[in-house]
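Just one protein chain is left out here, and the rest sit where they should.
Coming up: subunit A.
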Amino acid sequence: MLKCSVGLLALSSLFLSGAAIAQEKIKVGVTATLEGTYTVLGEDGIRGHQTALNVLGKKVGDKELEFIIASTDATPDSAVRAVRKLIEQDKVQILLSPLSGDEGIAVKNFAKTHPELTFINAASGAQETTYVDPAPNFFRYNMDGAQWQVGLGKYAYDEKKYRKIATVGEDYSFIYTQVFGLVLEFCGAGGQVTNRQWVPLGTKDFASVIAALPDDVDAIYLGLGGADAVNFLNQYQQAGGKAHLMGGSIMIDQTILSSKGNAKNALIGTIAASGQADTWEDPGWQKFVKAYQDAFPPNKRFPSPSLLATNYYDSTMALILALRQVNGDLSNNQAKYKEALAKIEIDAPNGKIKLDSNRQAIGTNFVTEVVDDGKGALFSKVVKVIPNVNQTLGYDPAVFAKIGLPSRTVPECKKY
C-alpha cells in the first residue's frame, strides 16, 4: 500500500511540474488529418508547413518558434480533441488548425471559448466557418470551397459547351461549399444541374453511386477527395465509365493525380478549379514548387505540391510574417498580433492574399485542365487565372445572403 501511495505521489508531482514549466519559446500547435480517409492530404499539408519553415526560418526576433503536431481524422470531434490537447497539455499560444471543412466549423466554435489565443486556419474550406457568426480570433488565409470553384462553371458552359451536368460529392460542408460555387456559376450562365448525389466521407463501395449516374448529361462533376476519390476512379473505370468529368479542388490535386495505378488516367482532360495550378509559370509559384521539391526526396512527396501543401504553406507564412511584424509580442491577449494578422497581405506562391472583415481570404483562383506530361505523371495546367475572388463571389452581400448556406440542395439551379 505504501508503495502504491508513493507511486501516486510521484505521479502527482510529475503533473505539477508539467504545469510549472515557464515558456521561453513561442509554442504553436498544428493539426493535420494524419488518420482516416484524408491521410495523404494531411501528410502533404505537413510537408507544405515544413517547406514554409525551411524558407522562412523559425526565429522571430530573439524568440524561437516551437511547433507541436497533433493528428485528426477529418471528423469535428477529433479536431476539437486535438486542439484541446494542444492548448491544455502542450500550452500552445497559437494554433494552425484544422485541415478539413467540418473540423473548421467545430474549431471556429471552439475558438470562441479561448478568446485569448489565436487560431489560424490551416486549410479547411467550408463557407460557414468564416461566413456565419465568425470568431474574432479565427483567421483564414485560404479561400473557401465556393471561391475555389470560381470560373469553372462559366468555362464549362462557354468553352466546353456543357449544358447539363450531374454531381457526386462527399456528404459534408466543404463539398457542399464547392458544389455551391459551381452551381451558382454554371446555372447562372444557363446550365442545368440535373442530379446531385452525396456519399458519406470514407465510402469504399461506389457501385450503387456509379449505377445511378445519369447517362443524359454532358459531364459529371466529382467532389471527392483522398481515398474516396481513388476508390471512385478505380470502380468507375472498372464499370467502363466514359463520361466527361469535372473536378473539385481536392479531386484534381496531386493527392489524386499522383496516386498509383492507371485509374487516374480517366482524369486526363478533366477541367477543374482550385486555389492553385500545378504548372503556373509565375516565378513565385515556381520558387515554391522548387523549395517543396528540394525539401523532400522524390519518393516521400508528390511531384508538385498539392493544394493542402500550398494552404499550409500560406497559413504558416502568414503566421510567421505577422509574428515578425509585432516582434513576437503576444502580450495583452495577443491583441497586437491579432491586429497584424487581420491587416497583413501576404505574397503567397498562389497569388496575393488579404483578409476581409470576417478574416476570410480574398485571393486568386485558377481554372485548370488535367494534362499528361508525357512521362505518365499528371498535372493541372492553367487555363484561366481569376484574381481578387472574395467570399461572396462578386455578388452583392445582400443578394448573396438570400441564396442561403451551402447544403445538399442549396443553391437551387437558377440565376440569382
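What we mean here is this: contacts are C-beta pairs under 8 Å (C-beta built on N, C-alpha and C of every residue); 3 or more make two chains touch, one makes a residue touch a chain; residues count from 1.
Heads up, the rule we're going with is that contacts and distances are computed from a predicted model.
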Chain excluded from display, named as in UniProt, from "cysteine desulfurase", "Cell polarity determinant GTPase MglA", "Branched-chain amino acid ABC transporter permease" or "Sarcosine oxidase subunit beta": "Branched-chain amino acid ABC transporter permease"
Sole residue of A:Asp102, A:Asp253 or A:Asp314 that reaches the chain not shown, by the stated touch rule: A:Asp102
Among A:Lys63, A:Lys85 or A:Lys160, residue touching the chain not depicted: A:Lys85
Residue numbers in subunit A that touch the chain omitted from display: 1, 4-5, 8, 12, 15-16, 18-19, 34-35, 43, 69-71, 73, 75-78, 80-81, 84-85, 88-89, 102, 105-106, 109-110, 112-113, 133, 171-173, 198, 200-201, 407-408
